[in-house]
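A single protein chain has been omitted from the complex, and every remaining protein chain is retained in its original position.
Chain lettering (A, B and C) follows the sequence in which the chains are written, and residue indices restart at 1 in each chain.
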Amino acid sequence: MIFMEVSSAAANTTVANYLPIVIQFIFAAGFVGTTMVATHLLGPKLQTKKKLQAFESGIKSVGNARQPFAVKYFLTAILFVLFDVEVIFLYPWAVNFMELGWQGVITMGLFMGLLLAGFVYIVKSGALDWE
Amino acid sequence: MTAVAWLIPLLPLLGFIINGLGFPKLNKKVAAIIGCGSVLASFAIVCSLFLQSLQTPLNHRIDLYTWIAAGNYTVSFALLIDNLSVIMMMIVTGVGFLIHVYSIGYMKEDEGFGKFFAYLNLFIFFMLLLVMGASFVIMFIGWEGVGLCSYLLIGFWWKNREYSAAANKAFIMNRIGDLGFILAIFMMFAVFGSSDFDKVFPAASAFTTNDSIIIAITLLLFVGAIGKSAQLPLFTWLPDAMAGPTPVSALIHAATMVTAGVYMVARSNILYSIAPVTLAVITVLGTITALFAALIALTQNDIKKVLAYSTVSQLGFMFVALGTSSFDAGIFHVMTHAFFKALLFLGAGSVIHAMSGEQNIRHMGGLKKALPITSFTFLIGTLAISGIPPFAGFFSKDAILTASYFNSTIIFLLLILTSVLTAAYMFRLYFMVFWGDFRGTHHQEEHLHESPQSITIPLIVLALFAAIGGFFGLPEIFGNHNWIHHYLSPVFSQNTRIMAHADSVMIEWLLVAFSLVVIVPVMWLAYQRYALKTVKVTLSEEQLPFWYKLSLHKFYVDELYDYGIVKPLSALAGLFSVAVEKKMIDGTVNGLGSITLFLSSQLRKIQTGNTGFYVFAMVAGMVLMLLFALAKLNVF
Amino acid sequence: MIPQIFQTVPIEHFVYLSAVLFVIGVVGVLTRSNAIIIFMSVELMLNAVNLLLVSFSSYHQDPAGQIFVFFIMAVAAAEVAVGLAIITMIYRNTHSVDINDMSRLKG
Partner (left out) sequence: MMVLIILTAAGILAMFASVFNGRSVVLPVSLSGLFAAGYFALLEWNTNTTYFEAMRMDNFAIAFTVVCLFAAFVFLLLYHYMHYSSDVHYAEVISIILFSLAGVVVMVSFTSMLMLFLGIEILSLSLYILAGLKKKDLLSNEASLKYLLMGAFATGFLLFGIAMLYGATGSFMLSDIAYYLGLHKAVAEPFIVTGIIMLMIGLLFKVAAAPFHFWTPDVYQGAPTLVTGYMATVGKVAAFAALVRVFQLGFSPALETYQFLFAAVAVTTMFIGNITALYQKSVKRMLAYSSISHAGYMLIALMAANEVTNGAVLFYSIAYTLASLLAFAVVAILQQKSGSDEVSVFNGLSKSSPLMSITFAVAMLSLAGIPPTAGFFAKFYVFSAAISDGWVWITVLAIINSFISVYYYFAPVIASYMKKGNEEGIVLATPVKVLLAIIALLTLLIGLLPGSLSYLI
């Protein structure tokens, strides 16, 4: 077993070693908790019947609030995800910016150029036109 | 001439290409010239090879190019020209050419004329490949190719009919045979590292007699032969194949393709001589097939069906010859059989042609006046197949009977019985068709006519050979040395098991005597029953006196014949054809087909269309694979 | 670049965690019938692999594992884009994203 040595080494690990994970958990839970509590406390509370309706201004709400989104939202969201994720390739480049030098710049330029080409295609084919 | 031997298969292939591409634009005359001319040209080359082989035995290998190179195995596209392949080539191109000529007349009204010749040429090409191939792989190519052509040609007239169970049966049976053949080839690759004759046979000689590997290979090869040469239990496709045009029946299902199994066994005689067990199997199976098919032929009413069963029976004879190690007798019978059976089929075609497509012999009768040439040549064919000296069939059958006599008395007696039956059903056929009164419709009678020259000339030529072909293998007693035995001896000479039984003079005389003593009375009985008596007994008053003129004594013999021979044999034949052929063999074959289809209908239900199930199957598969792999490593 | 302290956590623990996550993903694919949720389960499987890769990367002191993770993320994003587009297309035609309704092709 390749992990044998590690397993034996694991004998002298302590709970303290898990501290970063514990801290991360605390942060994650704490952030969610804090935000929820904070909005609850900070928001002004005027709970009249009309206030609880989905729309005010005298227009009665009709049907289910869970209407399908317009596909346009969807398309934009999908495109956002695509371009957003590509950013992760910038991260290792940024970290090693100096070592990679000009070659890195050129490579990333090419990468961004290809992304940009995709973007141009999207704009040209009208995927971002709202109407 | 061996330098241009590669042209022999190439010419028919060219004919196929030209006719195939030209159809339907090419006019019929040109198509016929190309179709027949290419085969004739091949035949000419073969003839020159034959003449050469008469001086010095040929054993020439032509390596055209390396065909397959897979790892350690190479198969070169090589042709083998030796005396055995030359004699087979003679049969294929010679008889093939005559049948091509015959087809010009037979198919002239057909709109698929050019296509028909293209298929025929393609068939000749593959058949030549089969007999000329210098390795089992090449032979297999030809083997599959002729099967394919047979399939195409049987279906030639099936345009509007539903694709029937009969065709499937033919298909499955041939598949089973091919399976045996190809498995044998792969076994040869595994054992000898090659499938070339000149590597396999010397290597096989090193094995001891009855070595299990050799037995397995020979048995598998024989399974291939069973399928192709319509032996028990895979023979029922052959009568069904009669649906094709008659020249096809003559060429493929009588003269050439069905004898491929015989050729293959003869070619691998060295392998078989090491496996006496297989030879015994072949002998027994051949005998049973011969007897069995002859019994069935006795009661058939379709002219082509009778001939088809007769072919099966004669093929049985050939296998007995092989099984008793008289390979030359087997090939000799292949040759004479090609002559007389092609003749009979072509004659039948001529009759069918004259009868406007009628095939039921009960509706024929008295055709000898209208079709004199056909009738005469058919008679020669009948005499030849019945084994009447001096016609061809006598000598070849005689050689087989002699060989079987030295092998086993029971086999010998059964074959004698089969010979008698052969004479009985053939003369029944002959007399029913050509003698007696015409029993067809008035319309048919008006249109009775002798066939055109392109049909009668091949008949005459074949009749000539059917009459004299036997002298190629004159037995010792007639003073002449057995030509075919000596001609083929280079091929079979390495074979140590072939017994020299020159001291069989007594047997030879016995057989001649037997032919005259037994077969001639059978002929006479058949004449009584089928030529003189009205077959479909429509007793009208005018005819009765004629019958009474025949003596009471004769009537008695007739009764005896009826109750003593015909009735029991008919019953036996009925039993065989219903219980064994239909129920057992066809049942099994169709059963195999329907089981597979049933499996198919069940298996497709797994494909539910539900993605959830698909994913589940994937996961289940993964778990199984992991479990097996980890269990194999003893992880658990 | 990788905090030393993580390397003292036994690698098995990471393997177990990601195996569990992976199996949760598999079970999600197996049991749910909503195409989007199945898709999310697949993403969960991919992220389990990501976790496994980074922990091995840390264990082997080899950045290749992390590079691989980047590629998985990028490809997963592309897959999501294509997948959601297909699901949208189907929703427009059938007003359902239930895969049990999707069995016109069978046999």
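Convention: a contact is a pair of C-beta atoms (placed from the backbone, for glycine too) under 8 Å apart; a residue touches a chain by one contact, two chains touch by 3 or more.
A quick note: this is a predicted structure, and the numbers were derived from the prediction, not measured.
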| item | value |
| --- | --- |
| Interface partners of the hidden chain - shown chains only, full complex considered | A, B, C |
| Which residue of A:T48, A:Q103 or A:S125 touches the chain not shown here | A:S125 |
| Hidden-chain contact residue, picked from the options B:I410, B:L516 or B:L597 | B:L597 |
| Missing-partner contacts on chain C, residue numbers | 11, 15, 18, 22, 25-26, 29, 35, 38-39, 42, 45-46, 48-49, 52-53, 56, 59-60, 62, 64-65, 67-68, 71-72, 75, 78-79, 82-83, 86-87, 89-90, 93-94, 99, 102-107 |
| Contacts of chain B with the absent chain, listed as residue ranges | 65-73, 137, 140-141, 144-145, 148, 152, 155, 158-160, 163, 168, 171, 175, 178-179, 182-183, 186-187, 189-190, 596-597, 599-601, 603-604, 606-607, 609, 611, 613-615, 617-618, 620-622, 625-626, 628-630, 632-635 |
| Contacts of chain A with the absent chain, listed as residue ranges | 1-2, 114, 117, 120-121, 124-125 |
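Basically, only the chains that are shown with their structure count from here on.
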| item | value |
| --- | --- |
| Pair of chains with maximal C-beta contact number | A-C |
| Farthest-lying chain, centroid of Cα atoms versus that of chain A | B |
| Centre distance in Å when chain B and chain C are each reduced to the mean of their C-alpha atoms | 65 |
| Distance between the centres, which are taken as Cα means, of chain B and chain A, whole angstrom | 79 |
| Chain A-chain C separation of Cα centroids, rounded to whole Å | 16 |
| Of chain B, residues touching chain C in the complex | 604-605, 607-612, 615-616, 619 |
| Complex contacts: residues of chain C adjacent to chain B | 26, 29-30, 33, 99-100, 102-107 |
| Contacting residues of chain C [partner chain A, same complex] | 3, 5-6, 8-12, 59, 67, 70, 73-74, 76-78, 80-81, 84-85, 88, 91-92 |
